[in-house]
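The other protein chains are all here in position, but one chain of the complex has been omitted.
== chain A ==
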Amino acid sequence: MPSEELQLLIAGYVLGDLDPEEAAEFEQLLAQNPAIANEISQMQVALETAYAPPQLPPPAHLRSTILENAYPARSTPLSANRRKLLSWRSALEIAAAAVIITLGINNYQLRQTLQTAQVQPPQSEVITYVLNATDAGSAASAKVIVNPKDLEATIAVQNLPPLPPGKVYALWTVVTPSAPYTTDDKKAILTEVFEVDERGNFSQTVAVPKVYRFEDLVVKVAVTIEDANAPQKHIGSPIMITGL
């Protein structure tokens, strides 16, 4: 049990009132005795229990919105960076209409799909994509349940092994070549980046690209392994994919 003097210093840290000398001292103490971290948590819990209002999970879409806006688009328009999608969306809607009309794209099916989507509501409330492992020996599986109206999806992944540091899993939406959306050179839109817990599971509700409103334009949904600091580079091959 830490001394009262140390406990008061920990209280000061949790309250955020350490002066520079105390901060330096505290940093040393923490380095010498990492178990102090546990005391910090206890103190934090006590403070919040007494004085913080009840914690409330925000609406599901807020997470993706924040992540997409936190690191806004920087360079080439053809990068598969999903974060670009929000800022490109309205531009693309105009561009798509203009491209179809003025260049007279001879894609009758595409035109029909878009018109049908505008006139009729989607037949089913949700669309379920089932992904299986490309390696026959793997027990990994995933389901992506999309609500096209709200452009939200629940991703549920099971039995994917946790990755080494510096790597993440990436979920890709692969679209038809003629679809009027920004994709990378593999016709893929980076849809979510995630890690699994120690049991190999991941579950989250996320926002999805507008292409999901036109079911025929989504060809595949796949999962690859990417570098955590540049998942958009899309260097991995699918380890899970629909249609197997």
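FYI, a contact is a pair of C-beta atoms (placed from the backbone, for glycine too) under 8 Å apart; a residue touches a chain by one contact, two chains touch by 3 or more; residues count from 1.
Here is the rule we go by: contacts and distances are computed from a predicted model.
Between the names "Electron transfer flavoprotein subunit beta", "Thioredoxin reductase", "Sigma-70 family RNA polymerase sigma factor" or "ABC transporter permease", the one given in UniProt for the chain missing from this structure view is "Sigma-70 family RNA polymerase sigma factor". For chain A, the residues touching the absent chain in the complete assembly are 1, 4, 7-8, 11-18, 23-24, 26-27, 37, 40, 42-59, 62-63, 65-67, 69-71, 83, 162-163, 165-166, 168, 193, 195, 197, 227-230.
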